[in-house]
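Here is the structure we will look at.
A single protein chain has been omitted; all remaining protein chains appear in their positions.
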Amino acid sequence: MEKETLVLNKLAGAFPCLEGAGVIPVERRIFLDVPSDIFMDVIKYACLELKFDHLCTITGLDAVDYFEFIYHISNSDGIVLNLKRRAPKENPVIDSVLPLYDGATFYELELEGILGAEVTGLPKDRQYPLPDSWPKGQYPLRKDWSPDSLQNNLQGEC
Amino acid sequence: MALTLFYILIFPGFLFLSVISLVFELIDRRLYARLQNRVGPPWFQPLADFIKLLSKESIVPKEADSRIFRIIPVFALAATATAFMYIPMWGLKSLYPFSGDLIVVLYFLTIPTLTFFLAGWFSSSLYAELGAIRVMTQFFAYEVPLYMSILGPALLAGTWSISGVTNYYHMHPLIALVNIPGLVVALFATQGKLERVPFDIPDAETEIVGGTFTEYSGRFLALFRMAIDFELVVMSALIAAVFFPVFIPSNPILGFLVFLVKLLIVVFLLTLMRTALARLRIDQMINFCWKVLAPFSLLQILIDLIVRGVIKA
Amino acid sequence: MKSVGRIVPYLLSMLVKKPNTIMYPFVPAVVADDFRGALKFDKEKCIGCKICERVCPSDAIEIEKVADKQFKAIVLMDKCIFCGQCVDSCPKDALENTKNFELASLNRESMRVEI
Partner (left out) sequence: MGKMVIPLGPQHPALEEPESFSLLLQGERVAAATVALGYNHRGMEKACESRTYIQNIYLLERICGICSHSHSTCYVQTVEMLAGLEIPKRALYLRALIGELERIHSHLLWLGVAGHEIGFMTLFMYAWKDREVVLDILEMLTGNRINYGMNTIGGVRRDITPDQAQDVLKCLDVLEERTAYYAKLVTEERTIVNRLSGVGILLKEDGLRFGATGPVLRAAGVAMDIRKDDPYGIYADLDFNVATDEHADVYGRAIVRVTELIESYKICRQVIKEMPDGPIVVKAPSKIPAGEAFSRYEAPRGEDIHYTRSNGTDKPDRVKVRAPTLANLAAITHMIEGGYLADVPIIIAAIDPCFSCTDRMIKVIDSSSGRENIFDWAGLRKYSMEWYSKQGIDFKNMNAFRKED
């Protein structure tokens, strides 16, 4: 657990408000809630300074009151740092991590496509993973969505 | 007149060629399967495939030139069937031998390739056009080595007729051994002509779907497949006549059996080749044809000229 | 040593070997003893607890009461994914996987099996 604690300490050293926010449930797993305003700085620091340079994936989830985005990044020691940020449901805008991780395109497109988040700085040339003909405003991963709402929405068009 | 019609339509003409090409397709497929440790198709499979295709709907694409699209397969079939008439089957002579029939046969055999090109081009579909371009690119690569390798033995024999070549080597069987480099070149080039692995680039299904035949279906495709089967038999027969003109008994029935055995040997070699090799890329194919096959076929001609000079002397 | 046709000797050796494939519908295919095939239901053992209904990932099994302490199982073969979870979960071992896997049919109704 030493390496994991060291990572948390370094982060807390660079960003004092993260002091005591991290959780290490099992070996090589760190969960950390990051405030939205410093999130980009934290992930940049983790990527460039702490060498968490592999983006495993980005999970987007609907936590009923707000949206939560978890950036799973790992380093060569096998430690996975799970950085969490929140966004309000009314205005779910987050920044793209493409400048840091080139492979993030599909993960961020997925957040836009099925959760309805808005990722600033992401090229808007394609839709993933839903088909191009998918109606606007239907985001299946939201808890209040059900296939019926899609059905009702389509009736006018068909 | 009746006899001529019989020759052309029944034996050894169209009907016989149809039967024997289906048989050789079966042999090819069975052998391919056995070399891959599989059971392979049952004996009636080629015929069943043919009949099934005939009974299927034939779709002509809207964009395609309808008349050419329909008529092209018949050309391919007719050209190969005609070429077959000039190849000796049961003796030293073909049915209608004349001086220069070797060249005529080779030219008849280019027609199917041209029809493949036209078929692809006039299909007006992306994959078919790509296939058509590949047909022509490949054609320019293998055609010269193929011609030179077949003309080498003819140069040595001093005749431009297939019957004449057969006759010459029948008289001097040992001399046929100097043509072995040419045989190897001819076998490779034949794979190119028949568009089989390693040179099945024009209809490589994992790359460009069906290549030239992408848009073909039903009876038009059946005719094309028939033409390719014909081509296999005619090319094998030509190679057998030019490179294996030995052990030809005077009894026509025995002679015919020997002819079949030779065909079998050539088809076996061709099948073995397509089992043992991977498909080449078009640039690798052209490199191989011009840098390996062409020099070897030139070498063959050189050898033949030298041997001819030695014999004359 | 790179060369062309390295596989040829091996290929030729195949000519004298028995083929590895079989003519399937004419020659029966053999499956392992513990194969998870079509379900078998033993109505003597069933106590009607309906655990199988609840654990089934694809809603493929229904238990119906036919009389007092008498139950029948309706298996929807087209929905069943042959995971065998119902067999594992059954407290009385009333369900069992058989080795039967040849279940294809042209008719959807025949996929509904009552046992």
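Chains here go by letter, A, B and C, matching the order in which they are written, and residues are numbered from 1 within each.
By definition in this document, contacts are C-beta pairs under 8 Å (C-beta built on N, C-alpha and C of every residue); 3 or more make two chains touch, one makes a residue touch a chain.
Remember, predicted model here, so these are calculated numbers, not experimental data.
A.B. asks: Looking at the whole complex, which visible chains does the left-out chain touch?
C.D. replies: Looking at the entire complex, the absent chain's contacts are A, B, C.
A.B. asks: Can you say which of B:D200, B:E215, B:E231 or B:D304 touches the chain missing from this structure?
C.D. replies: Selected residue, touching the omitted chain: B:D200.
A.B. asks: Which of these, A:L32, A:L55 or A:A117, touches the one chain of the complex that we don't see?
C.D. replies: Candidates A:L32, A:L55 or A:A117; residue touching the omitted chain: A:L55.
A.B. asks: May I ask which residue of B:L53, B:A276 or B:C289 touches the chain that does not appear here?
C.D. replies: B:A276
A.B. asks: At which residues does subunit B meet the chain that is not included here?
C.D. replies: These residues of subunit B touch the chain that is not shown: 35-38, 126-127, 130, 133, 197-198, 200-201, 204-209, 275-284.
A.B. asks: For subunit C, which positions touch the chain that isn't shown here?
C.D. replies: Here the touching residues of subunit C are 1-7, 10-11, 20, 31-36, 55-58, 81-85, 88, 97, 106-107.
A.B. asks: Where does subunit A touch the missing chain, residue by residue?
C.D. replies: 25-26, 28-29, 31, 53-57, 59, 61-62, 70, 72, 74, 76-80, 82, 101-107, 113-114, 126-131, 133-135, 140-141, 147, 150-151, 154, 157-158
Note that in this section only the chains that are shown with their structure count from here on.
A.B. asks: In graph terms, nodes being chains and edges touches, is this line, ring, star, complete or other?
C.D. replies: other
A.B. asks: For subunit A versus subunit C, what separation do you get between their C-alpha means, in angstrom?
C.D. replies: About 41 Å separates the centre of subunit A from that of subunit C.
A.B. asks: Report the inter-centroid distance (CA atoms only) between subunit B and subunit C in whole Å.
C.D. replies: Their C-alpha centroids are separated by 49 Å.
A.B. asks: List, in ascending order, every residue of subunit A touching at least 2 other chains.
C.D. replies: Touching at least two other chains: none.
A.B. asks: Mind pulling the subunit C residues that touch 2 or more other chains?
C.D. replies: In subunit C, no residue touches at least two other chains, as defined above.
A.B. asks: How about subunit B: which of its residues touch subunit C in the complex?
C.D. replies: 33-40, 272-273, 275-277
A.B. asks: For subunit C, which residues count as touching subunit B in their complex?
C.D. replies: Result: residues 4-5, 7-8, 11-12, 14-15, 17, 19-23 of subunit C touch subunit B.
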